[in-house]
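Only a single protein chain was left out; the remaining protein chains are all shown in position.
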Amino acid sequence: MPGPLTPSDWLLAAPLLWLAGGVVAILVLDAFRPAARHEAGLAFLALLGAAWSLWPLAEAAGEPLEGIPGLPVRAFSGMLEASPGNAVVGLLCLGAAALAGILSLRSLCRLESGRHRTALWTLLLVAPAGMLVTLASSHFATLFLGIETLSLPLYVLSALRRTEEGSVEAGLKYFLLGAFASGFLVFGMALLYAGTGRMDPGAVTAALEGGALARAGLGFLYAGLLFKLAIAPFHLWVADVYQGAPTPITALMAAGTKAAAALALLHWAPPAGPLGSGAWALLACATLALANLTALNQENLKRILALSGVAHAGLLLFALAALQAAPGSGASVEAAVNFYLVAYGVSALAAFGALELLERRAGGHAEASALRGLGRRFPVAGGILALAVLSLAGIPGTAGFLGKYFVFAELVRSGEVGVALLGILLTLWSFAYYLRILVVLYMKDAAPAGGPPAVQDTPAAVALWVPAVLVVLLGVWPAPAHLL
Amino acid sequence: MFREPLLPWMVFLPLAGAFTVLFSPLRETGLRRLALLFSGVTAVLGAVAFAAFSPELSGFQFRFEQDWFTLPGLDAPLRLALGLDGLSVLLLALSAFLMPLILVSAPGHIRHRVREFLFWALLMEAGMIGVFAATDLVLFYFFWELSLIPLYFLVGIWGGPNRIYASLKFVLYTLAGSLVLLVGLIRVALEAGTTDIGRLIEADLDPGLQRFAFACFALGFLIKVPVLPFHTWLPDAHVQAPTGGSVVLAGVMLKMGTYGLMRFGLQAFPAGAVDWAPWLLLLGAAGIVYGSLLAWAQSDIKKLVAYSSVGHLGFVVLGTFAGNATALQGAVLQGVNHGISTGALFLLVGVLYDRRHTRAMDAFGGLARTFPAFAFLLVLTSLASVGLPGTNGFVGEFLILMGTFEQHPWLAALAGLGVVLGAVYMLGLCREVLFGPVTHEANRRLEPLRPREWAALAPLAALMLWIGLYPSPFLERTRFACFETAERLAPWLERAGEEARPPAPALPATPEPELR
Partner (left out) sequence: MASLLAFLLFAGLAVVCALVALFHRSVVHSAFALLGTLLGVADLFLQLGADYLAMTQVLIYVGGILVLILFGLMLTPPDRRELRPARIFLGLAVTGAGALLFLTRMDSGAWKAAPLQELPDLANQASPTAEPIGLAFLERDSWLLAFEFASVILLAALVGAVFIARRRFRVDDEGA
C-alpha cells in the first residue's frame, strides 16, 4: 500500500536530505559559477542542517525516561532503525566530516589550485550520509548501500593528493580491498536470503537455526563487516591507508567509518548461538595482540594511531562477546558501545587533527624523528595530541577511560571475568606505544626546523578545541551521554 | 561549618593552581611563587584538617557528597564523595605538607621548562590528595591514575640520563597493577551494587568475591608499594627522577599502595586479607631484609636511599597484615614516618648533587667539617630512618614489632634483624660521607645551605622530632580506625584459625600502646 511518509520516516530521512541537498547545491553552483568559493560554506551548511535535524532524536538520549534509554525509531517499514544513542554516534560522524572539512580549508583545498574542491566538498557530504545509513541499517539493502556510500567517497578522498605516491597507493589499496569486502558482504547477503528468505536482522537468527547455506552466508557477511571495522585478520590495510591518506581524511575514516561499521555489526550481531562469546573474545584478543605487536615498532605516528584504532576496534568486540554470554543485556551493551564509539571518535579526531597541524610544521612528515620535541614548540597542538593519546590509552579523566570501563563492565557482568582480565592486560601492552608518542613530543630535544614555514591555520586550531574539550568533558561528566 | 567544603577545596586548589600556572602570563619566578601560593594554601588546609580531626569519632569525617553520574548496572549514582578517617588523615596532611617543600627546593634542580614542571607537580598534588580523601571507589581509582601521569612526565622530562627507560618501566609496572585492580573494582561494584567505600566496608561481601577482589586490588597496591618481587621499578625510577620527583615518589606515591592495602585489603575484603596474610607477611619480612642488604651494597647514595625504601615499606606491610590494632597503628604511622625521613634524605641527596653533580659515596668524605649544617641534618635524618628512640622512626617500628611479635614472633625477629641492618647501612653512609679525611678538594668549598634549602629541610626535621618525642596527637587520630579495622578482621582470623588448629585461642584484647 503506498502511504505517505510518517514522522519517523522524516526524522531519519531529513539528515540524508540535507546532505544530498548540499551535494546537489554544490554541483549546481559549480556548473554556473566554476570559480566560486562557496562550496565550503554550502557543505558546512548542509552538515549543520543534518545535525540540526538529527538533534531531536539524539536529545532523547540525554533524557532517558526513568533510566530507560529512549526507544529506537523505525522508519520506512524497518529499512532504518536508530536509537537515540545511535543518533549521538551519527552526530559524531557529522562532526567528523565537519572537522575534516575545517582541517582541509588551508591544506587540501589549495592543492592543484583548488580545482578539485568540488570533489572534496561533495564527497565530504556523501561519506557521512553513508555512515548514517550504515549505522541505522536494519535491512540488507540499507546495509549494503550504506557501506558502499561511505566507502566510495573515502576511496577517492584517500587519493586526493594525486601527485603523491603514498596517497594514490592508499586510495588504490583501500579501493581494491574494499571492493573485495563489498563482494563478501553482498555474497553473504545473497546466501542468507537464499537460505532464510529474509533480509532483516532476523535473517541472522534464522540462519543460525538453518542450514549450511545460510551459515556460510553469515560468515561472508561478517567478513565484510569486520573488514570495514578493521578486525584481525582483515586489518592489514589500515596502517597503509591511514598513513597514505591526507590526515583530515584519516580522521574522518578513524572516527566515522569505525563508528558506522561497529554499530552495523552490533545490529547484525547474532543472539547467543553456536557462534558463542568465545569466538568474539578470541577475535578481540587476537586483534588487540596483533595491533599492539605491530604498533610497537612503527616509526610513523600516523601508523601508530592507525594501529591503535585497530586495537580499539578489537576492544569493541568484547562488548559483542558480553552480549553473547548474557543475551538479555542488549540495551546496556548497546549503550556501552555507543559511548565507546563516541569516546574513541572524539579522541581519534583530536589526535589526527592535532597530528595534521604538527605534521605541517614538520614539513609534511609524521615520522617520529621529524616530530621530535614539537610538543613544546607548538604547545596547543602538542597538548591536544597528548591529551588525545592519554584518552586513547584510557587514563581516567578522559573519555577513553569511561568507554573502556563500560565495555569491561559489560564483560564482567556477563560473567566473563577471565576474558576481562586477559583483555585488560592486552590493553596494558598498548601503553608502550602510546607513551612513546608522549616521549617523542615532550622528552626529546626538538628536531631542527625543516620544510617551508606552515600557513597559519586559525580555523583548524580553533576547531580542534571542540574534540579536545569533549574528551575531557565526557571523561569527567558523562551524565548527558552515559545512557546512550 | 568549614568541615564539608574543606576536602573539595584541598583537591580543587592544586587543580586550579595547575591550570592557572599553565595559562598564566607570568615569567619563571612569578610562576614559582604562584604555584607555591596554591600549594601553600592547600598545606594550610591540610593542617586544619589534621587539627580539626576528631579522634573519638568513628567513620568518615569532613564528608562531602555530590551526585556525579550513574554507571549502567548500578542502582546508586557515583558520587563525588570525600571524607577522612584515621587511616587517611595523616597521609592526607603529609601530602599537602610535602608539596610546598618540594616547590621551595625545586629551583635548585629544575631550571628549564619551569611552567610545565609546576603544572605537573600541582596536578599530581591534586591526584594524591584525592586518593586519600576519596570515599567512592571509582573516584579513588580516578585520582589513583591521575597522580600517575604527572610523575611519568616529571621523571621523563627532568630525570637523569636514563629517564625515558625508567619512566616507561615505572608506568608500565604501575599500570599493570592498576588495570588488574580495575577488573576487581568493576566486579565489586557490579556485585555489591555500590561504589561507596563506607557501604562496601559495611556490606560484608560474599567471601568468594572478597578473595577475588583482594587478589586484584592487592596486586595493584603491592606493585605500587612496592613489595619484594614487584620492586624492580623503584630503584630505576628513584635514581632517574629529579629530587622533587623522588621526594613525592617516596613520600606519598608509595603510601598510596600501603593505604590501599589497609583501606581495601583489610577493611573491605577482610576474608581475602586473612587468606593472603601469611604470604604477604612473609613478603614484607623478606622485603625488609632483602631491601636492607641491597641498600648496604650500594655505592650511589640515591640508590641506597631507594633500596632502603623497599626495606622500610616491608615494615609497613608487616604491620598492616600482622592482624592486630597495635601493628596496624604502627604501620599507619610508619608510612608517614617513611615519607618524612626518606623525603628528607632525598632532599639531602639533592643538596649534594646540586653542588657536586655526583652521587657516588666515595666522592665525598669529611663533610662534617666542611659542611656542618648538612652533616647535622643528615645525621638526624639517618637516625630517624634507622629508628633511634626520640625520633619518629622509633615509634612506628616499635609499634609494628610489638604488634607483630604477639602474633608472629619469628617474623618479628626477622624484622628486628632488618632494623640492625638498617643501622649498619645508614650509619655506614654517614661515616663515608661525613667523617674521615676530606678526600676531594671540591668538598672544601661547598656552598653553605641556602635559605630555600633550609626552608625545605627544617620543617621535616622538626616533624621527625615532634613525632619522636610526642607522638600522641598522631597516634590518637589513628587509634579508632585501627581498632575498628582489627575488630572487623578478628572474626575472619578466628575462622581461619579454627580451620587450621582445633583449639582456637580467642584473640587477647590488644593492650593500648604504652607510648601515649
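A and B label the chains in the order they appear, each numbered from 1.
The definition used in the following text is that a residue touches a chain if its C-beta (ideal position, glycine included) is under 8 Å from a C-beta of that chain, and two chains touch if they have at least 3 such contacts.
Note that this is a predicted model, so its numbers are computed, not measured.
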Who does the absent chain touch among those shown? A
Among listed residues A:L11, A:L92 or A:A129, the absent chain is touched only by A:A129
Could you tell which one of A:L42, A:A58, A:L80 or A:L218 touches the chain left off the display? A:L80
Which of A:L213, A:L236, A:V380 or A:V466 touches the missing chain? It is A:L213
What does the interface between chain A and the hidden chain look like in terms of residue numbers? 1-5, 9, 13, 16, 19-20, 23-24, 27, 75-77, 79-80, 110-113, 115-116, 118-119, 122-123, 126, 129-130, 133, 139, 141-142, 145, 148-149, 152-153, 155-156, 159, 162-163, 195, 210-214
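To be clear about the criterion, only the chains that are shown with their structure count from here on.
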List the residues on chain B that touch chain A in their complex, please. 68-73, 113, 141-142, 144-146, 148-149, 152-153, 156-157, 163-164, 167-168, 171-172, 175-176, 179-180, 182-183, 186-187, 189-190, 212
Can you list the chain A residues touching chain B in their complex? 67, 332, 335-336, 376, 390, 395-397, 401, 405-406, 408-409, 412-413, 417, 420-421, 424-425, 427-428, 431-432, 435, 438-439, 442-443, 477-479, 482-483
